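Complex shown without one protein chain; remaining protein chains in place.
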Amino acid sequence: MNEFRVGGRAGGPTARLDKLPWAPGENFLGLPEEHARFEDVGVVILPVPYEATVSYMGGTRFGPRGLLHASRFVELYDHELDAEPYTIGVHTLPELMLTGAGPGKAMRELRRAFDALLGSGKFVIMLGGEHSVSGPPILAHADRLERGKLSVLQLDAHADLRAEYEGTPYSHACVMHTVHERVKLVQVGIRSLTAEERALQRKRRMTVVFGHELDQPDWEDRVMRALGRDVYITVDVDYFDPSIMPATGTPEPGGGAWNPTIRLLDRVFRERNVVGADVVELAPLPGMVAPDFLAAKLVYKLIGFHARGRGR
Amino acid sequence: MNEFRVGGRAGGPTARLDKLPWAPGENFLGLPEEHARFEDVGVVILPVPYEATVSYMGGTRFGPRGLLHASRFVELYDHELDAEPYTIGVHTLPELMLTGAGPGKAMRELRRAFDALLGSGKFVIMLGGEHSVSGPPILAHADRLERGKLSVLQLDAHADLRAEYEGTPYSHACVMHTVHERVKLVQVGIRSLTAEERALQRKRRMTVVFGHELDQPDWEDRVMRALGRDVYITVDVDYFDPSIMPATGTPEPGGGAWNPTIRLLDRVFRERNVVGADVVELAPLPGMVAPDFLAAKLVYKLIGFHARGRGR
Amino acid sequence: MNEFRVGGRAGGPTARLDKLPWAPGENFLGLPEEHARFEDVGVVILPVPYEATVSYMGGTRFGPRGLLHASRFVELYDHELDAEPYTIGVHTLPELMLTGAGPGKAMRELRRAFDALLGSGKFVIMLGGEHSVSGPPILAHADRLERGKLSVLQLDAHADLRAEYEGTPYSHACVMHTVHERVKLVQVGIRSLTAEERALQRKRRMTVVFGHELDQPDWEDRVMRALGRDVYITVDVDYFDPSIMPATGTPEPGGGAWNPTIRLLDRVFRERNVVGADVVELAPLPGMVAPDFLAAKLVYKLIGFHARGRGR
Amino acid sequence: MNEFRVGGRAGGPTARLDKLPWAPGENFLGLPEEHARFEDVGVVILPVPYEATVSYMGGTRFGPRGLLHASRFVELYDHELDAEPYTIGVHTLPELMLTGAGPGKAMRELRRAFDALLGSGKFVIMLGGEHSVSGPPILAHADRLERGKLSVLQLDAHADLRAEYEGTPYSHACVMHTVHERVKLVQVGIRSLTAEERALQRKRRMTVVFGHELDQPDWEDRVMRALGRDVYITVDVDYFDPSIMPATGTPEPGGGAWNPTIRLLDRVFRERNVVGADVVELAPLPGMVAPDFLAAKLVYKLIGFHARGRGR
Amino acid sequence: MNEFRVGGRAGGPTARLDKLPWAPGENFLGLPEEHARFEDVGVVILPVPYEATVSYMGGTRFGPRGLLHASRFVELYDHELDAEPYTIGVHTLPELMLTGAGPGKAMRELRRAFDALLGSGKFVIMLGGEHSVSGPPILAHADRLERGKLSVLQLDAHADLRAEYEGTPYSHACVMHTVHERVKLVQVGIRSLTAEERALQRKRRMTVVFGHELDQPDWEDRVMRALGRDVYITVDVDYFDPSIMPATGTPEPGGGAWNPTIRLLDRVFRERNVVGADVVELAPLPGMVAPDFLAAKLVYKLIGFHARGRGR
Partner (left out) sequence: MNEFRVGGRAGGPTARLDKLPWAPGENFLGLPEEHARFEDVGVVILPVPYEATVSYMGGTRFGPRGLLHASRFVELYDHELDAEPYTIGVHTLPELMLTGAGPGKAMRELRRAFDALLGSGKFVIMLGGEHSVSGPPILAHADRLERGKLSVLQLDAHADLRAEYEGTPYSHACVMHTVHERVKLVQVGIRSLTAEERALQRKRRMTVVFGHELDQPDWEDRVMRALGRDVYITVDVDYFDPSIMPATGTPEPGGGAWNPTIRLLDRVFRERNVVGADVVELAPLPGMVAPDFLAAKLVYKLIGFHARGRGR
């Protein structure tokens, strides 16, 4: 834990209790209240432990909890940025419990949450849950811009472009289909899709960097060329190679590595206007913390790049 | 594995291949085709790996697969019955994949399946999946009798009598509420319920054997007195004590033991007309086979008791 | 989760956000703020994830976190008491992070915490961490009474009466030695001790119910006879049989069962004045929630028995 | 660990090194050399991590290692005997690596080992490995007595009386068939067998206590009446209920409990001449030490009962 | 799951049942019967869950089951080939249960199976099981050609060239020794071998690409130059780096990566005549699906490359 982790406050029962070495609560990074008050912060973390449609292994609803716990062990100083990005302030909302009455209704509920949140002007990072939860925030952001003006940078092993899956258009396997007509979609790391999804990519002339193309020298440039000014970033953690991210529903071999991915994100934040982001599909493996920690560090990197743009 | 396990057939590609020591397929007990043909059998196993509403730990959709695999190691001879119950014939259907479009629609789909199946005259044992799947078969059986004539023997840690949970009346926590006006409900092993559920039990004068009453001498008699002639048995595996059944969503301490439970079921089959049964909420723990095996042996006990009534 | 679990508040960022279905924080039972404010509650939970001396398996520092998470799935209504004990109010303090500078210094720090806490007049239940943390609260309570007036009911597999272990008198294996001259010690479930510890038990004429005596009819009466008026209860979870409590450092076969233990505690609260309690040595097993849940339910039972005495 | 565990010797490199707080080696109980020298001891532990024929879950070859490691945490003082049985001396042999050239050859190799060992006059306790390894020691002991004079007390869930299994008469499922004509076999805890095995039990008029008979009051007497003067004890750990022994190949529900089993063994050692013993089929579950510890404590109980007969 | 996974058939009990959303059986890819009938298919999968000789960790007998289950989540469309290779037809045989009477006898049994299978003209891919099972198919293929005409491409961490191991020449550590005089052996990824094995490699002038040479630019060319026209491919999954393949007996650091390996195999199929293949030594880790999935995708890649050569 970092320096805030020991020496927090008990919440103020009595003066004598205040002097004890309390650990802080379970917010992102384990920040003390002065850096985590909703009113004052620049960044809001929204955990959405939604898991309803089915994949190989389950457990994405434990993702936010695993990521938040891991975040307490992430160092607050970022030596690559030579900065302490948490000083921008990070508020962690409670988990949002979407209805169990069916995916359509749940997605409408989530949309309402984003409409309320985006009004606050905060930079919101959502933690999934299954990938279907990315639909509502993308559409909420898209609706604040002209049609097609929002670019979506999708880091993912799967195209998620099916029109329907298991009887519903709101499956994790369909999430990009629900938004693809409203946004400019740039897919990176894709290595599993159907013939129909491939046809749709071609028809819509999407920029796609397949998994086996990630060791080509120009893939980062191809991504940058395709992205418009305003960008939403959605990271399905199965984008990463299973060697570093085994904790996800369907881990496909041949995925993204840590350092090149961070370099891409660094550049996107420097050269574009990133309006929001999410990290989804983390399904913690009991007893194995490395994947949760990677996901937490990824979120802090996003915060760091965002904060740099705000002078932190 | 038992004697059928080695010496099966490859499915007949060529005469020479037939003589090799093949293992049989993944049906219940690993039976050879002659004991497992739908047309000829007395018992049908229906796996329904449905998991949509959320509990503490997930994984009930892996229950049927775990139970079926374990069943291959259950001995075919039942020394307590001094019989080989599999000779009544046991057909295992493929997994039934209910829609992901929402629990209401999924339950209607399952009801249609049961309407089709019950017409066949087979004794159907359903393997869950979460407990909500018990609603459709209970109602399908109840509709074949006068209102209130079907008794339901519910072995369970939870009353499952909520009117709604997480926004839907089709949650695992509501399943008995959806049927309680149509059947006579007898609950055994209950040790977790809300004040509202307790009030409903009292109002409807249900016979309830709580978990801490399972070491009283008369609990079996109380159950038998309450059951009418026609009985459907639903076993939520969390009924069992967590010492022998840790592999379930919310394992409550103070549950049922193996031998007394088998004795109760033995008596119910001898003294009543059991029309159907299910075993639900098994959520296999990776690397730990004992719970899966217990559930598989429980299913074979049900088959043995049923077969005895048919002279096997 | 229970009825409070969905429908909590986000902490009030904006009016629109307040209406969303938030999950509450990670306090014991997941209570909303109105039932968990320090000033108003009757019960305080103090998590002390201290783990410094070594046993077979480690992990007791993860005990409070596992227990607290499990508590969110404990039903708020207690059907045996026909009451909702949480209405007495339960505040959960942050984790107390004792110094890493050595066990002696850490124990002094913990003593200071208890001196501060006991002044508040709340009923404090401490969650360990290793058993050594029980020393300071026992001595803090003992010092508020005449010498020898405090009885300590120790549910434990090990006598913990060594004078020193691994170079320190503050080891988990010594905790009862540090207090045994100041209190009346009643040990239940003991099934592992040295010849020296046995000699001390005899010399001090302690009441000891060994593990293999737990199936004798009179053990509960022997315990009650030995307890004085004021009682502190310390539960090392390895007291329980490993079948229901495998998640602890050294799980000894032949331990306590759930229902008889609850009956004993029920009686102790009814017939004595219980001044405080702790539940220690839980070391969660990754992927297996049953032991954490049992420990959480045990804590809620203690709260229920305490609340009954206050008219809840 | 107990008092020997800290303060051992490094094996004597230099005088200064000798004074350091070394842990002892990996022998049974972690005994210092003076209590573990082959020449001086009364008891010899023989680990045979043999695993060749197949069951549901594997891993019996890790059994000896898991049991030996767990034994270091077993208390050296036995409070039920009020004695320190290790003082009889316990030597732990290295693991015996039987040939991989086929089970028949391996069993002959093991027989030669026992012929050599029994000549030493030590009390040998073998740690398996799969149950097939019990054949050679039983026959080695039987050959030192008249035909049929050796009684074998088999604690087991399975009858292991098949004539052949998976193409060999040396399978774990056949081990008692290989000896049943040479010894008097008394089976306890049986709850899985074929019709053919049941017929053999009847034909040979074996005394069998089935699993569901273990809660009858007279089962211990039935066992004692059937045993002759000289007894070999073989404990397949799947005899125990899966609640306390999930770490075995095929854990059958409805097995033996700890305290009654210890009472039976206590009586057998007091009233009969026990010539040897084995504990087999332990297959450690990664991360879960309770089953290994139970098996280690069982072995120390056997040593304690044996030592008592020798005045320790 | 892919599009066949939901919407399969129940096997035809009644017309009404046929319309339900059944999942298909446990064959490779979960194919419906029309693409999996032995008579019509181009590819046959032979699972041989044989595990008799011992390595660090066990569990290779669970390999075929884990791989087959994982295969249901492999996408049927291969975007690198822009094809749907399953249309060549893939029949999955039941598991072949080799005798437990010793490795020599088991290997002869497997040889007979291959003699029968190869007569069918199908492309057979065997799933191990331990590596010793590769001996019989290699010799069966070699015997259909002139001596030395068959090349064997062995992807492996270990040379497996010992003359004998643990008392038998049929150990997994010896499998390439049993064939090395009959075929041209090309070893890739080797990073663990004895001095004797190294000497044999030199004496026989084998082409060996060691693990640490896999980042040299010319290794692929070295392999291709060494291979003759007819090639059998045996993949011991420990060839892969443990980062992506931890699920094997002895995972050696410094192994093969996914994309370069797929490129090599692509080229071998394009430029040589591949007569058969196997994937062995997968030992699934409970709760971790990534390695099983990688192995399943590898098998589908082999099928894809084979099918391309047949115009699919």
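Letters A, B, C, D and E name the chains as they come in the text, with residue numbers starting at 1 for each one.
Just so it is clear, a contact is a pair of C-beta atoms (placed from the backbone, for glycine too) under 8 Å apart; a residue touches a chain by one contact, two chains touch by 3 or more.
These numbers were taken from a predicted model, which means no experiment stands behind them.
Asks: Specify the shown partners of the omitted chain in the complete complex.
Replies: Contacts of the omitted chain with visible chains: A, C, D, E.
Asks: Decide which residue listed in E:Arg37, E:Lys149 or E:Arg198 touches the omitted chain of the complex.
Replies: The missing chain is touched by E:Arg198.
Asks: Can you work out which residue in E:Pro242, E:Gly256 or E:Gly304 touches the chain that's missing from view?
Replies: Result: among the candidates, E:Pro242 touches the missing chain.
Asks: Just checking the interface: what residues of subunit A touch the absent partner chain?
Replies: Spelled out for subunit A, the touching residues are 2-3, 6, 70, 73-77, 79-80, 82, 84, 241, 243-244, 258-259, 262, 287-290, 293-294, 297.
Asks: At which residues does subunit D meet the chain that is not included here?
Replies: Interface residues of subunit D facing the absent chain: 5-6, 8-14, 16-17, 20-26, 38-39, 65, 69, 91, 93-99, 109, 112-113, 116-117, 119-120, 286-287.
Asks: Go through subunit C and note every residue touching the omitted chain.
Replies: Within subunit C, the residues that touch the unshown chain are 51-54, 58-59, 61, 97, 99-105, 165-168, 171.
In this text, only the chains that are shown with their structure count from here on.
Asks: So which has more C-beta pairs touching, B-D or A-C?
Replies: A-C
Asks: What is the Cα-based rotation angle between copies subunit B and subunit E, on a 0 to 180° scale and rounded to a multiple of 5?
Replies: A turn of 180 degrees brings the C-alpha atoms of subunit B onto subunit E.
Asks: I'd like to know which pair from D-E, B-E or A-E copies the C-D interface, where a copy means over half of the contact pairs are the same by residue number.
Replies: Having compared contact pairs by residue number, the answer is A-E.
Asks: Just give me the whole-number Å value for how far the CA centre of subunit B lies from that of subunit C.
Replies: Roughly 37 Å, centre to centre.
Asks: Between subunit A and subunit B, tell me the centre distance in angstrom, where each centre is the average of that chain's C-alpha atoms.
Replies: Those two chain centres are 40 Å apart.
Asks: What positions in subunit D touch 2 or more of the other chains?
Replies: Touching at least two other chains: 166, 241, 243-244, 287.
Asks: Work through the pairs of chains, note which ones touch, and then classify the graph as line, ring, star, complete or other.
Replies: If you draw each chain as a dot and join those that touch, the picture is no line, ring, star or complete graph.
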